[in-house]
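Note that one protein chain of the assembly has been removed; the remaining protein chains are unaltered in position.
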């Protein structure tokens, strides 16, 4: 008899409100990227484009921080309480990735 | 008779090839942002989403470095040769913005 | 009768080995900073000095990551297990400080 065991991937259930907030912020970022593309096609000055890109960079970090804060207080706490301490390796890796 | 005087803003003429390369990279980034949004709507695990966001962050810095390299060797050099040394204040500001 | 109540500050007991490793790395960094100072007094080229400073910057982050890794696996885990979840706000703040 066959038994197909599907690897259950990790999930993070999110509230509709949280999904909407993040979705709006990501949509705004997409708009900013399209704006940068237009600036490039229009031969606008490099320095102005670079300032825009640094703003986009900050916006991405800000979204990441929002997700991380939620992550630390929900997934990470509940994993540690269940004894899954390897979640700390994930946090440590993330720390370096965003440094 | 009317004469409309438009403030001439600074421009950086770019080759068609350069425009195409940057345009492709920005379009890819937009796709990655849409991917992150989908991950959020699908309740995927925070850590996986954060790793994606750090990759997007690196991609933005990489595009910025591409534009900056071009900028340093063209606009900045020609400005200094014309005696417009205030272009160095722009570089100094950019340096801090991306630090 | 006097009773002196001293505010008990938080402590992190460290092994002698861990203290020695960190102490050595910090002493090396102090030496690098003295080296940079000598380069400045000797009128050495700015670019060489800035490359040294970027190496020192990386070394500091690397020491911080070492301490953080230990912190996550000891203090943070034990705090969460005791129900002191506010330790997560500290991690979130650190994350931003090193970004």
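Chains: A, B and C, in written order; residue numbering restarts at 1 for each.
The working rule: a contact is a pair of C-beta atoms (placed from the backbone, for glycine too) under 8 Å apart; a residue touches a chain by one contact, two chains touch by 3 or more.
Bear in mind that the values here come from a model prediction, so they are computed numbers and not experimental data.
Residue-level contact of subunit B with the missing chain is found at 61, 65, 68-69, 72-73, 76-77, 80-81, 85, 88, 91-92, 94-96, 98-99. Interface residues of subunit C facing the missing partner chain: 9-14, 19, 22-23, 26-27, 29-30, 33-34, 36-37, 40-41, 43-51, 53-54, 56-57, 60-61, 63-64, 67-68, 70-71, 75, 90, 94, 97-98.
To be clear about the criterion, only the chains that are shown with their structure count from here on.
Put simply, the C-alpha centre of subunit B and that of subunit C have 33 angstrom between them. Of all residues in subunit C, none touches 2 or more other chains.
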